[in-house]
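Presenting chain A:
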Amino acid sequence: MLIDEILGWIKLNLKDLIQIVLFPGIAFILIFAVAATWFERKYLAHSMLRIGPLHTGRVAGWLQIIADFIKLTGKEVITPRNVNVFLFNLLPVLSVCTSAIAVAFIPFSSDWIIYEGNGISLLLFFAAASLTPYITLMLGWISNNKYSIIGAMRVSYVYISAEIPAFLAAMGVAIMAGSFSLIDIVEAQSRIPFLIPQILGFIVFFIAFLAEVERVPFDIPVAEQEIVAGWRTEYSGINFGVTMMMDYIPLCTWTLLFVTLYLGGYQGPLIFASQTLSNFFWILLKFSLVIVVILLFRSVFPRLRMDQTLRLTWKYLTPAAFLNLIITAIIAYYYPDLFGLIGAS
Partner candidate 1 sequence: MSVIRFLRGIIKPYIIVFKHAISKPHTIKYPYERLMFSDGYRGRISLRFEKCIGCGLCSRTCPNRAIEMVEIEGEKHSFPQINFGRCSFCCLCVDVCPRGALFSDEVVELSVIKRDDLIYHPYKLSNPQPLESILKDLKKTITVQIEDGRLSYTLLRRREENV
Partner candidate 2 sequence: MSNPVMDDLRRILSESILDLRELGKRKISITVKADNLLEAARILKEKMGFDVLTSAGAIDYIAKKIFQIVYYLWSSKRRTVLILRVNIPRENPTIQSLHRIWESADYHEREMWEMFGIDVQGHPNLTRILLPEDWSGGFPLRKDFDWRGGDAAFQH
């Protein structure tokens, strides 16, 4: 009887459950984190004229990540003296959860989205994604280590200074689409992706989102050569594994947002099989391409300094984002027909 009730409930909410558990929810994120770790290792190794993982698993060392995971779980979790043990062990998990929430607002098809958000999913994404830096700040602070504290301070500087231009640039898109809903934004790009009309905002958002996800050249909070491992210096064992996931989960969510805002999201030039499946194909293809481009930065560019990053974000990116916003607003107010030409509302 109870089982029937549960089964009935599952039947009723089957689509939601699949979305939360499998795609684009928990399983997708975890698989992405694992696959991205493996791919980054191989890809960067090849850029350094090495081979990378080789022996574990027959093909290209794909089992190496699993082996590393098992190794990390088997290692001793060391909690430093004089720290709050409960928070010290809770915060890594919490940080993963909060940063993963943001994927709920990304549309993978016009009807495949975990939470549509009453038409303000863009705002909700920012609200969810900007929780992460606070937890990272606490992570660094609570470790009671000098390198961690420097890392935590750097986190707060970099995140806040990068989030404002990113948000302002995204507002340009919202004005152009006439909606805060990410589905509407994607639909508005049916004829031409916002990459072209919003080129200034595109550049600003791209740089700011690199800083948000701590990729080179903005991996200042975990700068290995300067402050060992930044805010995650004191974490060991599986806690370290969880903080390593923190590298990849924001990368996943923010890249998805980037693809949705500027590259036409789930829309593509061709439709095959079914509408939903081809939508999945296009967004994942664009997503993978952006990831491939971003990952190589680590082999190409040195890390920028703290003051250079702040100068870049406050002095150049924020005014540029404002400029973009104002131009978009003026055009939207006086010449709304122009948007019609390119397919927006």
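The rule we apply is simple: a contact is a pair of C-beta atoms (placed from the backbone, for glycine too) under 8 Å apart; a residue touches a chain by one contact, two chains touch by 3 or more; residues count from 1.
Behind the choice of candidates: all candidates are chains of the complex that A comes from, given by their letters.
Here the structure is a predicted model, which is why all the values come from computation and not from measurement.
J.: Could you check which of 1 or 2 is in contact with chain A in this complex?
T.: Candidate touching the shown chain: 1.
J.: Help me check something: in the complex, which residues belonging to chain A touch candidate 1?
T.: Residue list for chain A touching candidate 1: 43, 45-51, 54, 296-297, 299-301.
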